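Attaching a single structure in structure tokens format; questions to follow.
Every protein chain but one is kept in place in this view of the complex.
What follows is subunit A.
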């Protein structure tokens, strides 16, 4: 406890400091995801007008499609934001989502035999979220009690959840027979898809938890300095357990909404979304070292990815360019972050 290592400061300043150049850079670094988003939208707008003489962003159909497109990755990324801020990572979220989608389909169908349609739908969603919590509990216990690094523990759970999801689905997709569920996934309220409304409410609740509760505050502290958090009397084990249950349940909700949108549960529902979720968090301004990040940053990050993916299809570019574009945005994002850290780090001890 008396090591002489200097204090590590992986943390981006979150406020301006009176120094104009520094606060300017900090603001850019902080809001970079929104800048990316604006830049991308402008690019696609120009591209679309030049190539097709049509608007990109002013077309409500495009906006809706992008929003729906972003919902599932965003749900995963919201849970991932908490985990990454704590200094961890959750690699199992993609297949927990798949497992939840299959559970939602099965549970809704089974409940539909015995009870009214809306009730069966609610039961299906509840079952998906609760079942998703189980691998979350195991992740949390592995990491907090047995001290397995999050990367390894959740990688193991990635495999377990994957196998369980395919077994439960019998190797195929499980169609949902429930008209309310289908409506939830595809209906609109005054033109706004229900899915987007649910995601928006969810995001606001998660923002509240992260920024306004002790749980959120402790999450930042643990990510910055777990020793300090422990000395301050925070129950680290309990926190880590709840943290991974929370992220798994986010994926559970993501799975249920997937089943609603496609009126079927599929084990591979979240497979491509795991890396997108990490990318959204990083583009959103969080540090993989832990200690920084925000929910609204992640929202912007998820939208950046959705706009790239949808936009490139819209302007008729081969889909493989998506991977390259998202990859470049991640790299640029991290470079901005590091430049900003170096800049503020150099002036730390004046």
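Operating definition for what follows: contacts are C-beta pairs under 8 Å (C-beta built on N, C-alpha and C of every residue); 3 or more make two chains touch, one makes a residue touch a chain; residues count from 1.
The definition used in the following text is that contacts and distances are computed from a predicted model.
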Protein name as given in UniProt for the chain not displayed, "ABC transporter related protein", "AurF domain containing protein", "Iron-sulfur cluster-binding protein" or "Sigma-70 family RNA polymerase sigma factor": "ABC transporter related protein"
Which of A:145, A:188, A:214 or A:342 contacts the chain that the document leaves out: A:214
Sole residue of A:232, A:317 or A:339 that reaches the chain not shown, by the stated touch rule: A:232
Residue of A:292, A:309 or A:340 touching the missing chain in the full complex: A:292
Chain not shown, touching residues in subunit A: 1-9, 11, 13-15, 17-18, 208, 212-214, 217-218, 220-221, 223-225, 227-229, 231-234, 291-292, 344, 348-350
